[in-house]
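Sharing a structure here in C-alpha cells format.
The complex is shown incomplete by one protein chain, all other protein chains being positioned as in the whole.
Every chain is named by a letter (A and B) in the order it is written, and numbering of its residues begins at 1.
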Amino acid sequence: MIAPKLINPTWLISQTTLENWLDSLAKTRSLIAPRDVDGVLLYRPVENSRQIKWGFTRPALSAKEFFFPSTERLLKIEKTGQQVTLLETLPENQTILFGVRPCDMRGLQTLDALFIEHAPTDPYYSRRRENAIIIGLACKEMGSTCFCTSVGGAPDNSDGMDVALYETGDSYLVQAMTEKGLTLIPQTEWSLTDEIPAPAKQDAPLYALPQQDSWPAHFNADYWEHLSERCLSCRVCAYVCPTCRCFVIRDESLTVPGQFERIRCWDSCTSLNYRRVAGGHRQRANQNERLRNRFYCKFYYYPEQYGLGKSSACTGCGRCVDSCPVNIDITEALIELARLT
Amino acid sequence: MSDNPMKPYLGRLVEVKDLATEIKLFRIELLNGGSEAFCNCKPGQFAFVSAFGLGEAPFGIANSSEHGPYLDFAINRLGTVTTALHELDKGDIVGVRGPLGNCFPMDEFKGKNLVVLGGGIGGAPLRPVIQHVLDHRADYGKLTILWAARNPSLLVFTNEYQDWRKSPNTSLHLTVDTPDPTWDHSVGLITDLLKKVNPSPENSVSITCGPPIMIHYVARLLSEMGFAPQNNYVTLEARMHCGLGKCGRCNLGEKLVCVDGPVFNMEEVGHLLETYL
Partner (left out) sequence: MNEPKIVAFLCTWCSYTGADTAGIARLKSPANLRAIRVPCSGRVSPELIMRAFDQGADGVLVLGCHIGECHYDTGNHRAAKRIPTLSALMAFAGLESERLRLDWVSASEGERFSRITTEFVNTVRSLGPINWRADPKRVLALSHQLAKAESVPYPENNCASKTDSIRAKAKELLASGEVGCVIGYEVGPRGRTRPTFIYHDDDVERLVWNPDCTHNLTTYLPDKVSMSGALMAAHRKAPPKPVAVVVKSCDARAINVMLAENRFPREKVHIIGVVCEGVRAKDGSLQTRCVSCTERAPVIYDTLIGEAPSSIVNRKSGIELGIQTLEAAPPAERMEYWLSQFDRCIRCYACRQACPMCECPTCLYERDDSLWIGLGIGVNQKRAFHLGRAYHLAGRCVGCEQCEQACPMNIPISLLNQCLAQEVEKSFSHRAGMQAIPSPVVTVLAGEYKES
C-alpha cells in the first residue's frame, strides 16, 4: 500500500490539542463520538472530549445510524373529518462525527450511491449527510475479524472523510480532505507539517474476491444450504452492517386521536416475513433462500443496481462475523466461493 | 413526483364501486398538484395508495391517462391497507404516490399483434393497455384478449367486455376454473384457453399479468408455441415499501421490480423467475 500523498494540508497535534479542539467543536454543533454505554461501544452524542471512550476500536453499530436512523419519522398525518394534512419532518440537526473508521466511511459512501446518487434522492438521508462533518480516524492495524483489504479497502484509507486523523506515536496527523473539513480546523493555532502518515499494518486478502459475473453461476450451489442451516434469522448481521439498508414504511397512531406518523425503520431480508404478502404467502420462505439473498445482495445485486463498479457493498468491517450468534462467517462463504470458481 | 418522493399527493375518491367479489374499483381525483404529476403516466406504471393512519400499498394504475383526469385502481380486499380502503366512501381522502415504475413499450408494439393474458385481479394493470390500443386502433394489429378467473364472480371489468369485443380486429376469450350455472364460456385454466385460441406468434407480442404460478406456466406455453422470449412481456408484483428502489424489498435477483419493472421482458427475467414463486 502506497503511503498517502501529501496533497491535502496536514497538521501535527498532540492528544491534548485534539481534546481541546473537540471540546470547542462540541460547543458549535452536536458532536458524536464513540462512548462506553454500559460496556458497549457505541457512537453517541458527547458534551466534551472526556466522555469519549479513548482507545476505541470500532463501535458495535456503524455510523449509518446517524444518517439512516433505526426509526425515523417521514411525515406527520393529521385527519379531521374528511380533511387530511401532511407535514413533512425533514432533519435539521448539524452534527460532527468523530472517530469514523475507514470501513464505516466506506459504508457511508456505499449508502450515498443508493440514497443520494440513485434517483430520486432521498431527502432525509441527504440532508443528514449535508449537515454532518466527518472526522475520521485511520486504523494503525487490522482487528482479528477485519477483512477490509479483502474487499478492496484499506485500514488507512481516508477517502470520503472531511477530516482524516492518523495516529503517529502520541500525536495525530490531521489532514483536511474537503472544504467542509477545512472549516473546522483552527489554522491559526496549529502548525502545518510535511510529515506523512505511516502506512497501516495490513493483512493480506483472505481470498481472491469472486468476480461479480461469477456470482450467478453459484446461485444453486449446495453450499448455501449448508451455511444457512444454523441461521436463526436473527437479523443482527443486517443491523450492525454499515451498508444494509432494507427498511419498512408504516403508519402508526400517535397518542392524540386523528394524528398519525408515517415512519420508516430498519428491517432485514433474512427475516421470515420479509416477503410475506397479504393473504399469507411468503416468497423466500426457506431460510437458505434468504441467507443466500443477503450475500448476493451484498456482493452482486447492490453493486449492479447502484453502480459500484467492481466494488462490493461489503466494507470488511467484520461486525457480522463478531455478532452472529451461530458463527455464520461471510469470509468463510467467500473463501468457499473463490474455491468453487 | 413531488420534491419529497416519500410524500404522497392527496386524492379524493370520486367513485367507489364493486367490480367483483371483494374487489372494488376506486376512482381518485388528485389534489394539490397531483394531476400534473400523473397526466403523462403510461400503461404499466403503478402508484402507492395510502389509507392514512394504516399505511400504503402499491397498485397498478388501471386506466390509461387519456381516460382521465382521474386514476382508477382495482383493489382486492386482503390485508390491512386494502381492508381500510374498502371501508372508505366517495368523498374520502386518500394518498397517492407516483407514478412509479417503467411502462409497456407501446411504441415498440405498434404494428404488431397483441396477445393479452390476464388472470384474476392481474387484469387491472392490463386495462390501460387495452384502452390505449382501442383508442389508437389503427396503430396496432390484431388484439387477442384472454381473461381468466377462478370463478365468474372474480372476473373484473365485465361491463367493458362488450366494448372490447365491438372493436375491430379484437377478440375476447374468457375462462374460469369453476363455472356457475349461467356460465357459457370456456372452463379451465388460462393455459388451456391459450392452447385452444392458439394465437400465431407471427409478428406478435404477448403481455401477461397474474399470479406468479400463472406467469410461470403461461411463459412456458408461449415459448412452446413459438413466441420468442423477447416478445413476451410480463408485469410483476412484489411486496414493496418505498417503490423508489431504495428499500430493497422487491428485488428479483439483481433487478428491482419497482424501478426496473414492473414491466419486464421475459428475456431479462426468465432465469430469475424461479426465485419469484
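Throughout what follows, a residue touches a chain if its C-beta (ideal position, glycine included) is under 8 Å from a C-beta of that chain, and two chains touch if they have at least 3 such contacts.
Here the structure is a predicted model, which is why all the values come from computation and not from measurement.
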*Hidden partner chain, touching residue among A:Val40, A:Ala119 or A:Ala217*: A:Val40
*Considering the whole complex, which of A:Leu87, A:Ala119 or A:Ala285 touches the chain not shown?*
A:Ala285
*Taking the full complex into account, find the residue in A:Lys79, A:Lys180 or A:Arg235 that is in contact with the omitted chain.*
A:Arg235
*Of A:Ile116, A:Ala221, A:Ile263 or A:Ala338, which residue touches the hidden chain?*
A:Ile263
*So that we can see where the missing chain sits, which residues of subunit A does it touch?*
35-40, 42, 44-45, 60-61, 70-71, 145, 225, 229-230, 232-236, 238-240, 248, 250, 252-253, 255, 263, 265-266, 268, 271-273, 276, 282, 285-288, 321, 323, 325-327, 329, 332
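Convention: only the chains that are shown with their structure count from here on.
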*When the centre of a chain is set as the mean of its C-alpha atoms, what distance in Å lies between subunit A and subunit B?*
38
_Contact set on subunit A toward subunit B in their complex_ = 74-75, 77, 79, 82-84, 86, 88, 90, 114-115, 118, 120, 122-124, 245-251, 253, 260, 262, 264, 267, 269, 274-279, 283-284, 289, 293, 296-297, 300-301, 304-305
_Under the stated contact criterion, what part of subunit B meets subunit A in this complex?_
1, 3-8, 10, 50, 52-57, 78-82, 91-93, 95, 238-239, 241-242, 244-249, 251, 253-254, 256, 275-277
